[in-house]
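Excluded from the complex is one protein chain; the other protein chains are retained at their positions.
Just so it is clear, A, B and C label the chains in written order, and each chain counts residues from 1 on its own.
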Amino acid sequence: MTRSMTYAGAALEALREAMQADPKVWCVGEDLGRGGVFGQYKGLREEFGELRVSDAPISEAAIMAAAFGAAMVGTRPVVEMRFADFALCATDELINQIAKARFMFGGQSRAPMVIRKPMGMWRSSAAQHSQSLESWYAHIPGLVVAVPSTPQDNYAMMKAAIAADDPVVYLEHKNIWANEGPVDPDETYSWGTARQRHAGSDLTIVSWSDCANRAELAAKTLAAEGIGAEVIDLRSLWPWDKQAVLDSVARSGRLLVAHESVAVGGFGAEVVATVCERLGGAFKAAPRRLGAPRSLIPYAPNLEDQLRVTTDMIVTTARELCQ
Amino acid sequence: MTRSMTYAGAALEALREAMQADPKVWCVGEDLGRGGVFGQYKGLREEFGELRVSDAPISEAAIMAAAFGAAMVGTRPVVEMRFADFALCATDELINQIAKARFMFGGQSRAPMVIRKPMGMWRSSAAQHSQSLESWYAHIPGLVVAVPSTPQDNYAMMKAAIAADDPVVYLEHKNIWANEGPVDPDETYSWGTARQRHAGSDLTIVSWSDCANRAELAAKTLAAEGIGAEVIDLRSLWPWDKQAVLDSVARSGRLLVAHESVAVGGFGAEVVATVCERLGGAFKAAPRRLGAPRSLIPYAPNLEDQLRVTTDMIVTTARELCQ
Amino acid sequence: MTAANYDTARGTALLEMMERIRAFERQAELAAIRDQLVLGAIHLSLGQEASAAGVIAALRRDDLLLSTHRGHGHTLAKGADPTAMMAELLGRETGCCGGKGGSMHIADFDVGMLGANGVVSANIPIGAGAAHGIKLLGDDRIVVNFFGDGAINRGPFLEGLNWAAVFELPVLFVCEDNEWSATTRTATMTAGAGAAARAQSLGLRSESVDGNDVEAVADLARDLVDAIRNSRQPAFLHARTFRQSGHTYFDPASYRSQAETQARIDADDPIERQRETLQGAGLAKDQLDAIRQAAEAEMVAALEAAKAAAFPPDESVFADVQDIGSPEREAF
Partner (left out) sequence: MTAANYDTARGTALLEMMERIRAFERQAELAAIRDQLVLGAIHLSLGQEASAAGVIAALRRDDLLLSTHRGHGHTLAKGADPTAMMAELLGRETGCCGGKGGSMHIADFDVGMLGANGVVSANIPIGAGAAHGIKLLGDDRIVVNFFGDGAINRGPFLEGLNWAAVFELPVLFVCEDNEWSATTRTATMTAGAGAAARAQSLGLRSESVDGNDVEAVADLARDLVDAIRNSRQPAFLHARTFRQSGHTYFDPASYRSQAETQARIDADDPIERQRETLQGAGLAKDQLDAIRQAAEAEMVAALEAAKAAAFPPDESVFADVQDIGSPEREAF
């Protein structure tokens, strides 16, 4: 039955249900016993106890590594990194160990883990608390990369991530914890399938995470102007829904990719490159990317705004593409 | 006066000369006192003493962080990470600290550092000793990314990296330490300028690091068949020589990017996307990338070969592009 | 009761610094809560002023300092201008980092303050490295490196201390143990006998002190700083204190008993203790109140000046990223 939930609350509900269904699911991270920094674990300690809702020392490397060790023996940890930025303290653990173990050991092990990394710009948090590094993880064999943008997806994808036997880098956007939306618990999610957020045939806008919400708003504005934009929310970057994007661009002939992360070396490059490789010159206009300039995220709000990909920018660029 | 040097020897010579010229230059890493794992520091301990050619505990995070601290007070460290893979143990230090300090502190500090990370596949070293993650660093504001492919460039770029006031991620390829070539110490290098490794007007091949050597070989084979390939060795990925690539593709109408790293999310995507954004549909054939499949680097030599971008693959793909 | 040879001038200076730190933070809190002008998180060191004031009093101006997310007190004690600091908290052009860093990245290189840090424990080996740089340059400065009790559970603690000891570097590590790591009692997540024992096992001279007794802190710090300056060997100071406020200014600390917290504050506030010490040494209450009022007036003015300052020019977001390949607006 469809209910209204927040983005944070939807993931919490998914996690709660998964913990009720499977005693091997547990979660670990700093301050989880008091509900987590963003309240994403509220009530779980009371329901499941301190063994299954575990606090942690400020030891990101050990949180990641210990959860991995526990996953290898058959438990299913949900790992909280607090801010995606701090997860960089556990990079060897994620990249050299977790992502590689199954392969290196010839298939003897699995790492069924959900690694939650709240990402993105939020309230003047400056350079060390604002990063979006999803393209890094998409580049690493062995990892699945989730970038949900709505309560519905944060519910269904969290469930799918916990059910997966692969390590899933699960990037929630800090700016939308409080976003409300309908959640149908019976809507299934299947990895690598995009969601059409808006229909249209004049141009294809590909996006993910919070930026997909802005892309949808942009499409509404564009629709009022008579420009039909198909907005494709990728939802996961590995695997990603090439087919949906290729089919859409084959129809529209115009491609715009928008993401919050730095444009240079961002996953938008992968999307544009893939489409160009497959479709060659079959474009009505040269494809475009919108991402952050290659600068650092500042503290002052007006400076922070300089780096944002806004709804307006998406609208303007879309118009240019359709001229 | 031009001399013949190895790729490893050229960087050693550049470092030696820089240390002779500036007492603030020093180097630090595990086993450096005995010349380093690949002999890249041979003789320096004897010439400059143990303060300036410093051993280190097995503490990658502290090696990176301590060198950064020493850079902030005005020294110019050359940091040895041994294998690029181990540098992942110092990711917070490089990404959250070194790359960001100057900006976060409003320009008060500098991090004049060369961070050497020997990269790439070499002799069945398997998944934890073979990675090529150059696209990660190109994505990070604040970092300069060097990917030399020849003794000449490893000499001139090492000098330029030591002279730079920015942190330079300096990625040498382990497979070509012993490659010999002429080094003209007076040839200057300027960041973001590519080197034309082969002339031709039928197609543009963009590459870097050891793969650029294979691209040059491929161009020779293609030339014998009457296909003229311009091979552009980017040499640095940030900044990168967009103009050289755009000019060449504007002439040839065909683009192939070849690199050893994983294709998905690799820097080849950035090159293809940028060219497509600028040149739109002005292609004679759809652009192509060659990179590793999104799998892990295995130990068995025959499996390792499955992931390599070979000279033959470049030749074959170039032929397809020119059909 | 204070000893006959009690140094009233020093004691007064220590109180002054603590009052200035507290007044600064009270104004910062007002700027955040009353004025809504501080958007990012700020972490107050209310109740922890003694270790900042006491340790840094032992330093020369050219000595170096590194700090944490809870670094206003250290920065002020090292000699930074409170107006520039406040402007930084408000993200203004006149801020000590040009509005780019905010509270968690506060820094003033002119007074040797090499930066707060938003990543717990990260500054520990960086500070060791600053001392390494000093050793290479061959001068006689030293480095003081502050961090919290929670920071001793991250790897850089071990790597940084080992580094300093192995390379014989002039650095004083100061663990400000306020018993809390955000909403977690640090003791529940920390094994063994604590920070000082860990430091000792890593080969450092290691001392503990009542971190709310500013005179004791200052005495021990003077001793340690002299020893470091002469021996060029690192040392470790464990200062026991208490975090009076929530973790951030917007944290109501509902996970701990308000009554217990208040009892701790009433019984053991470093500023009140030093006021008593000075009264015991013969200073009048009026004199002490005047110190507080001066501090408050200074910080009210700092906040006013900060509020009047402009935001940084938009284009500054492209400055000071890097020399080579500096970003441009159209760089993508």
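Quick note on the criterion: contacts are C-beta pairs under 8 Å (C-beta built on N, C-alpha and C of every residue); 3 or more make two chains touch, one makes a residue touch a chain.
Here the structure is a predicted model, which means the values were calculated and not measured.
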{"item": "Which displayed chains the hidden chain touches across the whole complex", "value": "A, B, C"}
{"item": "Touch criterion as defined above, residue of A:G39, A:G192, A:G280 or A:P301 at the omitted chain", "value": "A:G192"}
{"item": "Residue of C:E49, C:E159, C:D177 or C:D320 touching the missing chain in the full complex", "value": "C:E159"}
{"item": "Absent-chain contact - pick from A:G39, A:P239 or A:G281", "value": "A:P239"}
{"item": "Touching residues on subunit A - with respect to the absent chain", "value": "24, 26, 51-52, 54, 57, 59, 61-62, 65-75, 92-93, 96-97, 101-109, 141-144, 164-166, 168, 191-192, 238-239"}
{"item": "Residues of subunit C in contact with the chain not shown", "value": "153-159, 161-162, 165-166, 188-193, 197-198, 200-204"}
{"item": "In subunit B, positions touching the absent partner", "value": "30-31, 33-34, 37, 55-61, 85-86, 89, 123-129, 262-264, 289-296, 298-303, 306-307"}
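Here is the rule we use: only the chains that are shown with their structure count from here on.
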{"item": "Chain whose average C-alpha position is farthest from subunit A's own", "value": "C"}
{"item": "Interchain centroid distance [CA atoms averaged], subunit B/subunit C, Å", "value": "40"}
{"item": "Subunit A-subunit B separation of Cα centroids, rounded to whole Å", "value": "30"}
{"item": "Residues of subunit A touching at least two other chains", "value": "85-86, 89, 126-128, 262, 264, 289, 294-296, 298"}
{"item": "Multi-partner residues of subunit C (each touching 2 or more other chains)", "value": "97, 99-101, 105, 117-119, 155, 321, 325, 327"}
